[in-house]
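One protein chain is absent from this view; the other protein chains keep their places.
Coming up: subunit A.
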Amino acid sequence: MERRANPAFYALLVALVLMAVGPIWLMLATSLKLNVDIISGTSALFFVPTLNNYETVLCDYLWYEPEHVRRCDRTFGRALVNSLIVSTVATFLTLILGCMAAYALVRFRFMGRGVTSLTTLLVRMVPPAVLLVPVFGIWTFQYGLDGSRAGLVLVYVAMNLPFVIWILQSFIVQVPIQLEEAARMDGAGPFRTFFLVVLPLIKPGLAAAAIFTFRIAWNEFLLANALADRNTRTVPVVIVNSITEYDIDWGVIMATGMLLAIPPILFTLVASRQIITGMTAGAVKG
């Protein structure tokens, strides 16, 4: 439509952007404020920023000792490390297992293909709340994985696999089969063909799948809360634990929230195109 856009249109755009970014900006601003400023209601734009809250949160990893921190609370630093380990390992494993399975489902015809494919589709909608009871029971009494990072990784991999398998299928279908046949002719086995020919061609799909998996593992609270013990708690669990207390230290908790939000925000800024492709592929190929 070659209409001249009118000012109202741009006003709408600005309003939308403000609405989308506003709350995030507020969180950032609050995390950079002293508690006095938060209580007195200094505006979100004009205040003296301070890194105090971040120093409190990360006191364990600083090379200096910030003078305003009287007693260093290690909880958050430990949680950050746990979160990083768990989500990275879970993402890595999900991707490897997921792309192999997707490849098998797309490229081979075999007994049980239909069943596997259908099951994968159906278990996609299982919410963490539904897994809470059984996973708690099994992990504690049968696998002996409660309170360990491995237990969390296992459940995250399983939870994300259906989605990853299904999204990667749509990328693998697009790889020209002639390439694989050529590789076969040259004597490459199926595994070499897969890892050396197919994988490099579906990198955008892998990126999208990786971001989605990481995001879920990184953000998940309920199962982490049920499974993790004091030493293996992840960041979301720590955040929730510290807000149920009566008096909320807004500055510190917003700094914690900001640190939890930073990786997904970075991914979004770097790979928004892949994320959107992944999301659209999801809806269009229900």
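FYI, a contact is a pair of C-beta atoms (placed from the backbone, for glycine too) under 8 Å apart; a residue touches a chain by one contact, two chains touch by 3 or more; residues count from 1.
Here, contacts and distances are computed from a predicted model.
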{"item": "The complex's invisible chain, by UniProt name, from \"TolB-like translocation protein\", \"Phosphate transport system permease protein\", \"UgpA_2 protein\" or \"Carbohydrate ABC transporter membrane protein 2, CUT1 family\"", "value": "\"UgpA_2 protein\""}
{"item": "Chain not shown: contacting residue from A:Leu51, A:Leu196 or A:Ile243", "value": "A:Ile243"}
{"item": "Residue among A:Leu32, A:Leu58, A:Val86 or A:Val135 touching the omitted chain", "value": "A:Val135"}
{"item": "Absent-chain contact - pick from A:Leu34, A:Leu97 or A:Leu201", "value": "A:Leu97"}
{"item": "On subunit A, residues whose C-beta touches the chain left out of the figure", "value": "1, 5, 9, 12-13, 16-17, 19-21, 23-24, 26-27, 30, 38-39, 41, 44, 96-98, 100-101, 103-105, 107-110, 113, 116, 119-138, 141, 154-155, 157-159, 161-162, 165, 177, 180-181, 184, 190-191, 194, 215, 218-219, 221-222, 226, 236, 239-240, 243-244, 250, 253-254, 257, 260-261, 264-265, 267-269, 272-273, 275-276, 279-280, 282-286"}
